[in-house]
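Omission of a single protein chain aside, the complex is shown with its protein chains in their original locations.
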């Protein structure tokens, strides 16, 4: 199927701002789904609330736009009840890791075969630019006019610490790599987390001297490096991209099949 | 002050079962507080709901018995509003990491100077023996009659992944060590997590062939080893005890003082 | 039912009855988080569901539990979760989602003493208004209750039926006494009680399916996630395709639909029992565990010639005001018996012609209301002191 | 107030007024989680509090926000959080804790369209009953509202005063229109409005202090965590020392205390405004943003000689039923104007002598109710069509 | 059959509730009677006082709690102290003679039997104290038939524990057969709440 | 003073709301009038149609929304299409001639001024389009004094942006002075909701 | 590898939000920013068909048409 066949084109142009990274992330995700040749009727996309969470409106899958922070909990029910479905969960950084942090770590722990896509713009976009648990210190936000002092989560460390069997980070500048990471994340049997560095020019860029989307992409280009690359080794300040963990661990729904068998046998 | 001066002896004997590890944990905690010579009027103990959460009733500190899973959120308000207080938060494994997981990771991230004591009995004691996110696979519980298949969190990995600056694990068999770990945890400037392996003979031991409290302590003796010890290296199956991380990181309330200054200056 | 014997009579706890009835009604998916005094429902499901090839899940909290069953309902399962006051309070936001997105599901609240942690192991009926108004924004809900095992079985099956019929969450509001009381249950035969199936759309693949367009009869056929119709589900105001809208006309239509589909079917939704009402000049109105004490005193006083009757409500929401008015029309005194500071009594006052004749017999100290407690109120009303 | 000028008149948004009033009342601690349409309250606090040496905290969610301010109230601070429907639904369990443990705190709910995510940026008044009944178990609450900046300032200060006086959470229930409307505010002088201080115990160290033993006048003096009196706070039923109990007598006493301390002070808690009521034969009853439209039509019709009056409620809970009955005693028609499917209208019907004369003028499509909408209802009532 | 109201009380681990369920189930399922059973726990999480109410009758049972039992069984001192006064005057009280020391006169037929000591000696464990108690009770007041109770016991216990429980039941029966009420005092000693 | 009802509409980034606040604040604080200001955003998260309502009056303002404005300012085509019809017949409509192409006749005094183009040329940025619009508006209909607006502008903007904004205001004023209504058509073209 | 001809690089002007990303980042500087900032293909012949612009575009507004022979 062509890319156009995976979207609900009647709703385009989408509501995201000029140059919003979430659009590029959607672009990469669609190409990953296309690459995998998935049937849209086999895919469920579940989201919470936030700019990123508007993604389901644009894809022609089964789509479920839920509550702020709760997407993974809904998705767990969907997947457990019909394990043959491919379940994709785009989330904002606040959505995934402020209010939704508990469902995030429990999904990692269970290792249920869902792909969580954390669209990290380091800000609450939808509500107008409050800081998030991924903003990190020194960021100016509407709720941090004197700049933040809250330390940030490292999504990769947190996911791994919680037991995720696949964790990767990409950026909307590195689009081809991003698409490949998404292909791997979706193909992975078990819970996969993929963090996408996705600029919010409207609320983050403007307030934090990062400028518009072009400048923010330049920033991503300059401030990230491939995991294990020389650049990364030489400059530990750089944000690393790539696959942080890729383990084979028993998948949750498959484990439940074993319980079903055991129970049937008595 | 003597140990007896830190407790509300009128409520003893306490409500915990025969041989419950939570009693031993309380014992060690009181001795740690005694060792540090803290004034009980400077200590606030905040708990959630569960057997472990009954601890505040027995200590003659300022005590706050809150809601299941929310102790750290209440405690954060207490500490932020009066940073000179020593804030101790005993929690059950379900309390801390099932329903309370989000507050747990955010407290780790913020690095607020609170001591979280996770009384890990691998079961929901108070409600009668359902499994917890620390039970791990192969455990029989009232909600897992065919035995669990849910993977467990590793509290230490999770705490470190979330950014905790102090994380340690002890057991109620290794009581002297436990008291020392608690002294270090309370003294640590920043958020400290201490996981205490604390047997629940009533609901875990009985159902899982671990027997009574004596046998469960024998189990802890045989199945744990000091971090970095030869035993631990030789047998990776052993649960390790000791300090997993002890970092110096800016403390949250102190950081806020900086914001106050900045704001005052204009 | 582990201890079921011949003749399909079992001696079981209310909580087990509730779970077993859910299985009878076709519950294919359960997710929950334990809490006293509801945990036995979950524990029963944990034992029974895997053996029946159905799916059981313990979640990290009550919010996740309700979210998970909603996610599972959309793939075509009948679903349930159970909790008690504190957990039910936590569920309020997610409950509103299920109402807005019209997701069939059953939520059991085994009430205990509140507010807050309150009295975890003791009886109360303090969550009646919460069941109606706990989530934000205008909405309507269905809440059923029962006072004994046999009724509880039927009402739980009804809850599933109504959830499917009206595409809405249905609350089964029982209490600690009923949840933990063991008594007989005559287990119905497989076809004995009506079981409403999930209504699935007949619209073939390729033809536009409208998930939020009611049929002539008011029902909205569903399509399972994973089938060929792909649509959107959201907690925002939405149009007949399920996509967000801020069109005032569509919004107005949706909120009216959400309320009307329930309140206009009050008649079909109302379940109740009556005892000695035909000639009663004093009508007791009660529900759940309290109705047992009420019935006790009614029978007792009837033996002494007092014209006492009982209206036992099984549908609490939408409140059957017309029924109450009708049944109380000849009564000199109306006494609502409930274990709270007065909740259903307010609805009764609104329903009847003479609110000044409505009294409350209640108890709020954690102990089960006794026939003597009710008797004392009756004496006072009759002007005879206590 | 960033844009305050001479004469202390500012041109500001309702949300900023609410925040500024909280600071005036002495709020020393704020914790919150952003949500439309309340976020400006939090943002204003983020800017102002550090500069005043007070403490501001952004938490991980609404549950944590309310929990944090309760934890801070116990150390002796006046505290506040603000949210909107979805966040308020999430707070219900924790709200019940504050009620049970008698913790002074102020919770602002800037209402938006519900249920569920609903209409995040649009106006509604659908959370009135939720404010009363959202948490499980019996309880009582205070909820205040306002229709313009000046009143909002006063009501917010009152909310803090009542929270301290009655040791209870107080809900400030405004709406998107009021929260986002900019108009003048005459900023009161520092001593102009009464500010009730935290009442601290006079019991000296060493003498037994009873945190839950009301004084003669019904108030319960507090002691700060960190001071010399060490006591226990719990969400379980507890005795006068704050320790859990299952003693039926103590339980009964506590639940009655929690309700009576508020309902018996209805008179002191009631705030309202009235316009042209003395000779009105049609009384409009309204509150919050709707009251502005109601007042508009009242003034307009008065010019045409119609005897229309307005009772504007500022205290919604405990519901001032006596006041409503009194003010409506001479009215032929009573019209409740609100932006929901009918909430306060039910309370009004219960309050007045002739419920059949009570009508509802409402709007639920996300648009602000206009004078024309009300006029149309009035025409119908008068038998003149629309 | 006259309506029979029983209260069993003791501490958490003594199997009070199981005994109550067995009794009520025997009545309801095998003896064709109506029966309800419920329980309550004290404030303590575990190990506190446990109480179970049973009503057995040949007609419908509405109010399911026992206010004044005509049979009261106490297996700990604490539970005795808490509940002795609710027994209906002239009712039957069964105590374990080693676990409970009444200390005050109760207006009832009081039986004190060394049940725990006996099962410990004869079976080597006290986990079957509850069945022993049930055996004694049935001998003293045959509210249901022993056969019905045995039926329920058979269904509830696995092979491994079945024999032990059956034996305990018989032991209790024998103990009771040999006994006589230890206190025939018919006067009340303290005001009794009528609720 | 007659009650004046204004609606400003355009897209997210154009500073519509700021202009509205400045105008209303000038009236309320400096001209001793009553004023209310509110805004609403379209469904789109950002960049959609933004609308701000202002009422200015010498008496108390209760109903704060504008149903039929007597002044309507449109700065995008989309907002024009959505709102042109609510203008009160005979009212004043101000448009940016490069951003909006009316395409239909409106029963109003219509002013089309090249505001965006002018600020871009003269000041080198279009972020001050809103102040330019305000200047033009004040010249056409002096609902508040220019001095009051300048006071507010002074208070709101830092040194860095102040001059730019003042200049834009003046530019707008001049543009309007030179202009004449481009459409004097007094007949409505489409049914207009009266709300 | 088959020979590739770049048939066209199409911009959907209704979806394009004029962010300028394609203009700025195309490695071959195929685009210029046209009137109203709409990108315009100024040198199709320079295009290598790398599709990066297609991938980057946040609005799914670019289509690179390649004839594979």
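Note that the chains take the letters A, B, C, D, E, F and G in the order they are written out, and that residue 1 is the start of every chain.
One rule holds in what follows: contacts are C-beta pairs under 8 Å (C-beta built on N, C-alpha and C of every residue); 3 or more make two chains touch, one makes a residue touch a chain.
Predicted model, so just to flag it, every value in this text is computed and none were measured.
Peer 1: Under the definition given at the start, what are the shown partners of the omitted chain?
Peer 2: Looking at the complete complex, the unshown chain comes into contact with B.
Peer 1: Could you tell which one of B:1, B:18, B:36 or B:231 touches the chain left off the display?
Peer 2: Only one listed residue reaches the unshown chain, and that is B:18.
Peer 1: Which candidate, B:31, B:110 or B:188, sits in contact with the chain we can't see?
Peer 2: B:31
Peer 1: List the chain B residues touching the unshown chain?
Peer 2: 3, 7, 12-14, 16-24, 26-28, 30-31, 172, 175-176, 179, 212-214, 217
Throughout what follows, only the chains that are shown with their structure count from here on.
Peer 1: Which groups of chains are still linked by touch once chain A is set aside?
Peer 2: Apart from chain A, the chains cluster as B, C, D, E, F | G.
Peer 1: How many angstrom lie between the centres of chain B and chain D, each centre taken as the mean Cα position?
Peer 2: That pair's centroid distance is 38 Å.
Peer 1: In angstrom, rounded to a whole number, how far apart do the mean CA points of chain E and chain F lie?
Peer 2: The mean C-alpha positions of chain E and chain F differ by 86 Å.
Peer 1: Give me the residues of chain E that touch two or more other chains.
Peer 2: Correct list: 43.
Peer 1: Out of chain A, which residues touch more than one other chain, so two or more?
Peer 2: Those would be 16-18, 67, 98-99, 101-102, 106, 126, 133, 146, 150, 256, 259, 262-263.
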